[in-house]
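Note that this complex is displayed minus one protein chain, with the remaining chains in position.
Let's turn to subunit A:
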Amino acid sequence: MATEILMPALSPTMEEGTLAKWLVKEGDEVKSGDILAEIETDKATMEFEAVDEGTVGKILIGEGTEGVKVNTPIAVLVEEGESAEDIETSSSSSASGEGSSSDASHAKIDDTDTAKPMSSQPAASIPEPEPVEDPEIPEGTEMKTQTVREALRDAMAEEMRADDTVFLMGEEVAEYQGAYKVSQGLLDEFGAKRVIDTPITEHGFTGLATGAAMGGLRPIVEFMTFNFAMQAIDQIINTAAKTRYMSGGQMSVPVVFRGANGAAARVAAQHSQDYAAWYAQVPGLHVAMPYSAADAKGLLKTAIRGDTPVVFLENELLYGHSFEVPVMDDYTVPFGKARIWQKGDDVTIVSFGIGMKYALEAAELLGKDGISAEVIDLRTLRPMDTKTVIESVKKTNRCVTVEEGWPVASIGATISSVLMQEAFDYLDAPVITCTGKDVPMPYAANLEKHALVTTEEVVEAVKTVTYK
């Protein structure tokens, strides 16, 4: 019986890739373990091996095809006696074939959950409304489309060019080009002195980088993910954050701790935690959690230049997502200034980081129902631009917060408390905080989806506070 070879998912978050090169041709015999093709993801070019034995009957996706969705049939293996001519494939050979593994599981959940039709979309379909105002970008500035990953790399490269004391260290940042390819190309440009692969030793290299910052350098520490930074949190908080105060202002610790934060996809409890609220609580730290590529770039440049230790929370699902980034010699974004993505009158939706995906999706859906939402991206959590939130709530009289982290002592809880103290008389409804569920992240696809905050929850919350 003929066997379809499907486009493989080569990482937890991969949804599509480029079929870079076929290493077999039609008529070739293959056995398990033979390399069939090279497939390029947004992170790397990977070799793809055969699992089954047989003859390559037909190649369905040609070399160089981009945007091949996971699970699209890319070739057919036939057994002895079969002919390629007999083959009818189950789906078309088009590169835009439907049905990645994650999409399939999402679809199942949606079917059983008809009361909530607005399921969260995969990262590739995140809406991209333009923010309504950005004083940092002069009118008429040329824009280019860039992924968050590229924007972060450019920010580091620009700052490293400008200041020899800036260097990057972390696991796999140099020769491997970054576990998530954020540091791609930096080793080539800056050399091994400034782009440093560390052993797997978070506690140690975090302390070492902190010491190097005290000694006159400007380290950027990449945590492969912030989950691993828990091994090092003593150095981040007890040393980096507190030293300026403990020294009566004598010492600076200009270090940036950056890396992926929050849930990725199907990596379960120990690799799926949002640390926004944890770090936002610590005086002496600055905490950034950008959503767009432009903010990622501008905020990271500001972080590297500053003399305050910064925790810079990125998101793996956003790395590959594209946004418009201004083409400017030196684009920086100040800390403590929220970005208004959408003006509105009926409700204020406040979020940051990947929470913005749900906030913006919800705002779009609400708009169709005639509810006008103002969407605010905090961008930095410490300092936090509560002024912009308060001003907005004075206008809308309602507020919903959105974040991926846990509900207890969350960022939303803080905003809610600030609004109660500063804008009580303006509130026409209690603030609702939409958060991740109060559970460790489960592995099962359906449970994971329910553990995360969802667009429909945001929509429901807005309808509740607007009494619609």
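We adopt the following convention: a contact is a pair of C-beta atoms (placed from the backbone, for glycine too) under 8 Å apart; a residue touches a chain by one contact, two chains touch by 3 or more; residues count from 1.
Going forward, contacts and distances are computed from a predicted model.
> Just go with whichever of "Pyruvate dehydrogenase E1 component subunit alpha", "ABC-2 type transport system ATP-binding protein", "Spore germination protein YndE" or "Polyketide-8 synthase acyl carrier protein" UniProt uses as the name of the absent chain.
"Pyruvate dehydrogenase E1 component subunit alpha"
> Please pick, from A:Lys21, A:Arg244, A:Lys394 or A:Lys437, the residue that touches the omitted chain in the full complex.
Among A:Lys21, A:Arg244, A:Lys394 or A:Lys437, only A:Arg244 touches the chain that is not shown.
> Who touches the missing chain here, A:Glu63, A:Glu79, A:Asp163 or A:Asp307?
Within the whole complex, the residue contacting the unshown chain is A:Asp307.
> Go through subunit A and note every residue touching the omitted chain.
Listed in rising order, the touching residues are 165, 167, 193, 198-199, 201, 203-217, 234-235, 238-239, 243-252, 254, 283-284, 286, 306-308.
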